[in-house]
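Take this structure, written in structure tokens, and hold onto it; I'll ask about it next.
Complex shown without one protein chain; remaining protein chains in place.
Right after this comes chain A.
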């Protein structure tokens, strides 16, 4: 207990020096040769920026899949020359059901439907109902996998869209099953980004059912979609998607040569170009709707087959909206709508204020604790203060090593750790005092003091650690950051007090062999 091997001493000192080395990058602007380049990230509350929590609309994923399934059902039956009545989808139950044209076709229907392609194995089951109908049920498991995939895909598209805005150092992370966190340092007004992310940008090309114009019930397989320019007007559009926006390879904003209006030019990949050419060739003279997020942007009449794979959308754009639409088309459509459910944005001046306030608090708090320890514990108090400084250095070092984010609550955590960190030293010192008061020799008092205090120190720190693990597990954002700094703080505190400050005390004793301890 009173003996410190050279190796142990060397390791303790080495850890402290390593800590100093790891802290260094935080004081530098540019990477320096020979210094590990790992800095603490400043949280949005300290440097200004925006935090958006977005939720993927899972209902729409189910509804979309059901719509495609209903489409597929229709197609599969028609291909086999079978008929159907009343195809309905039920998003809640996740089913598509219909009634066969004739009870005798039932087995043929079942066979045709079971042969439909599945995206994932076991995606749906086809069953006959007691009343003679047929029901196709999506398996919940397959839907979950699909949803998870949709979130992954959404993250990719969100990243592409945000990168296109030129945001610096954006962080996009998944949270839970259906949420995405977007952090944008330096963007203190996220209005534009919110608008970009709030658009699904699903572009599809459908034929217009001209015969149904003006009718309130356009018939099966045709929907009345509102016009983008005037939501009160609708146009009957065939549900079947002729060409999909996912076949686009490029899109850009440009000024239309003839009208002088802003337009968005786009080009298809070879599959898209082929489909586009076929559709236009077969439907010359008919109207063709460009649908964006279930709104008809434009419905021009097809004059000739468009074979080059290029197209143009016009329709009341200005420079910004044309650029945005081009950006969205390039980045691709979101598999489901995203909605912002939490937004926090901090202006840069408030961040600077917070850093100043935090730094002042840390400095003043540190000074007060140092003064207190020096006044009440003398020499051993200074050893505790040395350990305290090392503690601060090590905390910063560990935060840098993991490139953790420091927020204002994190700074509060560091401050509290400083207050708590000397506790172990106080426990040791008080124990030694007691042993001295009982008339033990200096050596025996130190030995007994260390020994007895250690179990108390471990117990009290373990309970504090427990409380903060809970805080970390159940907290979010800033609270987690606070808990994390304290958890790191508890570990560094144990190291600096049980090893470093004790080492200083023991070395001092070994050097001077005092008969009276300065406690």
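Just so it is clear, a contact is a pair of C-beta atoms (placed from the backbone, for glycine too) under 8 Å apart; a residue touches a chain by one contact, two chains touch by 3 or more; residues count from 1.
By our rule, contacts and distances are computed from a predicted model.
Novice: For the chain omitted from this view, which of "Ech hydrogenase subunit B", "Transketolase", "Protein-export membrane protein SecF" or "Multiple sugar transport system permease protein" is its UniProt protein name?
Specialist: Spelling it out: the chain absent from the display is recorded in UniProt as "Protein-export membrane protein SecF".
Novice: Can you tell me which of A:53, A:96, A:393 or A:406 touches the chain that was removed from the display?
Specialist: Looking across A:53, A:96, A:393 or A:406, the contact with the absent chain belongs to A:53.
Novice: For the chain left out of this view, which of A:226, A:252, A:300 or A:419 touches it?
Specialist: Selected residue, touching the omitted chain: A:419.
Novice: With the missing chain put back, one of A:325, A:394 or A:408 would touch it. Which one?
Specialist: A:408
Novice: List every residue of chain A that touches the chain not included in the displayed model.
Specialist: Touch with the absent chain occurs at residues 45, 53, 55, 188-189, 191, 194, 198, 339-347, 349-350, 353-354, 357-358, 360-366, 368-369, 372-379, 381-382, 408-409, 411-412, 415-416, 418-420, 422-423, 426-427, 430, 433-434, 437, 452, 455-456, 459-464, 466-468, 470-471, 473-479, 482-483, 486, 518-519.
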